[in-house]
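Omission of a single protein chain aside, the complex is shown with its protein chains in their original locations.
Moving on, here comes chain A:
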Amino acid sequence: MAYLKRPLGISAAVLLVLVLGLALVAPLLWQERADAVHPNEILLGPSSAHPVGTDLLGRDILARVLVATRLSVGLALLATAIGVGVGLLLGTAPTLLGRRVGRWITAVINIAVAFPTLLLALFFAVIFGVGAKGAVLAIGFATAPAFARLTQTLAATISGRDFIAAARVAGVGRMRILLRHVLPNIAEPLVVSATMAAGSALLAFASLSFLGLGVQAPGYDWGRLLGEGLAQIYIHPAGALAAGVAVIVAAMAFNLTGEAVARGLVMINPDKPRSALVGKAEPLPGGGLLHVENLRVSYGDVTPVRGVSLTVGAGEAVGIVGESGSGKSLTALAIAQLIESPGRVDADRIEFLGEDLRHGDHRKLLGTSLAMVFQDPMTSLNPTHKVGRQLAEVAREHQGATRRAAWRRAVDRLAAVRIPDAERRARQLPHEFSGGMRQRAMIGMGVMASPRLIIADEPTTALDVTVQRRVLELLADVRAAEGAALLFISHDVTVVGQVCDRVLVMYAGRVVEDLPTASLAGGALHPYTQALVSAVPSMTTDRDRPLAVIPGRPPDPHALPAGCAYAPRCPLATERCLDEDPTLTVHDDGRRVACWHAEAHLEGAAS
């Protein structure tokens, strides 16, 4: 519950606990006082004996408002429970009953969502008679459809994951899958939304009682007290307002708590969709496009990126390779200003198109001149919107295109990334695309406009060779046409070698080598670069021998070795490597290497 640690979260949670506490104890403490009739104290204003005065029968209003907490909150919770229960049943039914029945249920939910609460209330009032029972059912059933829809959407997302498929392959039954795999994975957002629904139910209940459709005399909840008070509002305003304030405070306690938790969930949810930032190019000032010096990214006491320096010239294609966890993605995210708290970015310099990105707000510059293509297309596309519409939105937002022009451009870009039958495909939802097509659509989104720099993080990792080649060609086309530069991140040395002019090899949060791609095959100086190159199976690899692997694993960022981070896996490591960390040294031809024995290699290669 770390997300409740923020000020808003804390106050909301405290408030909620107070409201619930009051609901429990208020009737025990003040019931008598609330019911005591004093014919000689009718409609008194606020006094020390009656802080908000008395009502028509001389009863203490404050006591009545406090006592009414139990009924108000209790009925709201009951209605919410009905709504959540019915919503859960309906929402999970498609998972349980299969697709065909599911489609009918979805249709029912969609109709029900559009039904106004008040109408439902009148409907149930007719059936059950006017009173608390009808109101609880009305609000419960009015809450249910929205909750069902949420449940269904969340469940559908989870059901698309491979672990559900794996469980089915293993013969695990539908009910078990629902209980063991689906519900636990969607519980958090459901609880949040149920909390917020309780807040709304409270308001709805107060309105119904106020209108005379809810709690009936002699019972009373806040809505009824509000109604009673309102009749005397000109004589006695405080008495009318007390119940209103109670309703608002309690509803806020529910809503704010829900919201604080929801915000916390988004913050810590690694699957959160990120949108591509794309836009029109701006005139290019002289010199390099991007300069980064001594970039560090840290999370608490670990620093996954430890002093990365790089430059990208206008129109240049630079690759970053390295194993996962080496800090490639974080470097890219830091440049695009997308590191979120608790992450921390420090740098001596981050300059893009002449602007210092370290201070101030650069959303406009980044939004118009930087495109980001992410690794995982599914988390970057909104599952509930048509693919074409999502691409079109980019053009509408950043280029002010008309709806039709934006749509045409979207279809054109989809066709450009070789989505067959782009016109029809544009009208489909992301899950109707194959994995490869989704990634192509994502890249299409990245190149909707004409960015100056495209940062592509593992864009072709999951694609087959032919599509991969087309995607790379597409990126090359965009570069040629617009003069855009490319920062291309991949764990695949071969692909980087094909696309880029220069490669940066990262290991444990550092750049360990910076070399022209032409030198990759035979001229790498760093032992790690050499190992990466030889670990890739090729069409001539000996099928009868095990593949070359890099022994060991990358160091734990919590416990980096004192000397060279690669030393424990390096066949050339010496005493010195274990003690001293090699610095990235610039060589004559502009190459940079961080290895104590690179010089020896150079000499060895020269002689």
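Following the convention adopted for this analysis, a residue touches a chain if its C-beta (ideal position, glycine included) is under 8 Å from a C-beta of that chain, and two chains touch if they have at least 3 such contacts; residues count from 1.
One rule holds in what follows: contacts and distances are computed from a predicted model.
J.: Can you tell which of "Transport permease protein", "Cytochrome-c oxidase, cbb3-type subunit II", "Acetyl-coenzyme A carboxylase carboxyl transferase subunit beta" or "ABC transporter" UniProt lists for the chain that's not drawn?
T.: Cross-referencing UniProt, the chain left out corresponds to "ABC transporter".
J.: Write down which of A:Val37, A:Ile111 or A:Ala166 is the residue touching the left-out chain.
T.: Of all options in A:Val37, A:Ile111 or A:Ala166, contact with the hidden chain holds for A:Ala166.
J.: Of the residues A:Val17, A:Met175, A:Ala231 or A:Ala548, which one touches the chain left out of the display?
T.: A:Ala548
J.: With respect to the chain omitted from the figure, which of A:Ala535, A:Ala562 or A:Val586 is a touching residue?
T.: Final answer for the missing-chain contact: A:Ala535.
J.: From the list A:Arg358, A:Arg389, A:His491 or A:His587, pick the residue that touches the absent chain.
T.: The missing chain is touched by A:His491.
J.: Considering the whole complex, not just the chains shown, which residues of chain A touch the missing one?
T.: Contacting residues on chain A, toward the hidden partner: 161-163, 165-172, 180-181, 184-185, 323-325, 420, 434-437, 461-469, 491-495, 497-498, 520-521, 531-533, 535-539, 541, 543, 546-550, 553.
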